[in-house]
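Just one protein chain is left out here, and the rest sit where they should.
Labels for the chains are A and B, by order of writing; each one numbers its residues from 1.
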Amino acid sequence: MTALLDVEGLTAGYGAAPVLHEVSLTVQPGQIVAVLGANGAGKSTLLRTLSGLLPAQQGRILFDGKDLSGIKVERMVHHGIAHVPEGRGVVTELTVDENLRLGGLWRKPQPPLEPIYELFPRLAERKSHLGHQLSGGERQMLALGRALVAQPRLLLLDEPSLGLAPKITAHIMALLRDLRDRTGLAVLLVEQNVRSALSIADEGVVLSLGRIVTRHDAATLVDDADLRHAYLGF
Amino acid sequence: MDRFLFLTFDGLSRGAVYAAFALALVLIWRATRIVNFAQGAMAVATAYVAYSVADATGSYWLGFIVALVAGLLLGAGVERVVMRFVDHSSPLNGVVVALGLVLIIQGVLGMIYGNEFRPATAPFSRDAFDIGGVALLSRYDLFVFAAVGAVVVLLTLLFTRTSTGLRMRAAAFAPDVSRLLGVPVGGMLTLGWALAAAVGSLAGMLVLPTELGLHPTAMDIVFISAFTAAVVGGLDSPIGSVLGGLMVGLLLSYISGYLGATVAPMAVLALLVVVLLSRPDGLFARSKARTA
Partner (left out) sequence: MTVVRDRVATRIASPPMHRRLSPLLVVVIGAAIVVALTYTLPPFRTYQLATVGAYLCVTAGLTVLTGLNGQLSLGHGALMATGAYTLALWQNKFNLLAVGIVVAILVTTAVGAVIGLAAARLRGPYLAGLTLAVAVVVPSIASTFDGTFNSDQGLSVILNPPPDTMTVEQWQAWVCWGGALLTVLALALLTRGRFGRDMRAVRDDETAARLAGISIARTQVTAFVVSAACAGLAGALFAVIAQSVSPGAFPLTLSLFLVMAIVIGGLGRLTGALIGALLLVALPAVAHEIGEAAGSQRLEGNLALTFFGVVLVVVMLAAPGGLASLRIPLKKKGQR
């Protein structure tokens, strides 16, 4: 099976000194890969580089066998990559409905929003509310729903559990697994909440100071006490 | 009483123009956090082109259309060639670059057309006709209301009803997120500048026949009035800018009418100072949802 996402020797950062050092990883179609690591490890930087917000300084990003270098950020959705940034990026001045529509605007004809509203009934009730009137959980649902409107093949998800109650986190995780099972969506999931992430992930990658220090099956990472102590600190 | 009514309508007519011009400022401010201090000069430039065309062809309306098209092109050009490369770390950078553009535009206009006032003819009579025995409105005033009204309606439809409008709003509020969602943010900025400049050109075409005529600096004081209108309404609020424009127009009309035209500029300055010091977010600001 050829990997959906194949990253090799990726080096990237903000100024002259790189934040990421020669990161390599793969995501298979329908696979959920959790990216774990301490604050400042470079997890968000990795996602930003993958979606083109940051230029790669070295290395190669293949998506479905195609080299993504030189592709503009705004073209990434056309290739099937959706990035939900850290802090969710709901456009607070737009309504829920407008935010969702924004997710599918580039598609002709524009995809229907009903499936998303079915997935998140809470959003359907708040269609005409402005983004800044939503609760944190609702914003997360909106950001996730907006990314799904375009029916991407790879979802780059940055800390969806940030600031959410455990119950809502669990709900969102279950939803992700469900989506993967139904649609074959692949997910690169950045999380601080290690247990939640590993509960649905197939594989876990630990990033430390911009390098991948270990990668294992999610089950192994959870079960193996030594690994847990060494890399995840619990 | 008749005089008061006359001044009211006259003020609304002026105010409509300030409203359009302020709206153009607000469009760009919302999209780029730049107050386009060059907008007056840009509008004058397109008006010169328009009247050149009108003189050559004998058709005011052809010139009018040329003004709008030239506005679109000039706005897009300014964004693409200059404003896109302005460093945003300090808001002063955009201001200074825009002022540089003012110098360039006024200098080039002076070289081509000279620094004398040239006549700017109105397409309709500016003599007020009687309504119920009172002279209130001229045909030209009606034209101004219609033109500005059309602009406001069209812009409202564009921004609320079309997907391009949605893209433009999203690109203005959250550029990075919008790009991730496939919105060509750069293109939206260019479009925003083009539209704003065209609206500015329209305002210029409407106001110049009521002032002294064409001159490279003819819009300086109009810019100040429109900037005041935009600040009165809140730089972030399109509706506010329209209301602010009407308010400033009325104020200027009453002051010119009762105290003399030469007092009007000082009244604008006074209003600007008062609003900036008491309600810097504008009179109509609902919440402090956005800060620059």
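Here, contacts are C-beta pairs under 8 Å (C-beta built on N, C-alpha and C of every residue); 3 or more make two chains touch, one makes a residue touch a chain.
It should be emphasised that the depicted structure is a prediction, and the values quoted were computed from it without experimental measurement.
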Chains in view touching the one left out: B
Looking beyond the chains shown, say which of B:5, B:73, B:95 or B:135 touches the absent one. B:95
Of the listed residues B:65, B:142, B:212 or B:263, which contacts the missing chain in the full complex? B:263
I need the residue numbers on chain B that touch the omitted chain, in ascending order. 29, 34-35, 37, 82, 85-87, 89-97, 99-112, 114-115, 217, 220-221, 223-224, 227-228, 231, 235, 260, 262-263, 265-266, 268-269, 272-273, 276-277, 280, 292
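Assume only the chains that are shown with their structure count from here on.
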Starting from the mean Cα coordinates of chain A and chain B, work out the distance between those two points in Å. 43
Once bound in the complex, which stretches of chain A touch chain B? 51, 53, 72-78, 82-83, 85, 89, 91-94, 98, 101-103, 105-106, 110, 132, 146, 150
Would you mind writing out the residues of chain B in touch with chain A in their complex? 163, 166-167, 169-170, 173-174, 176-185, 289-290
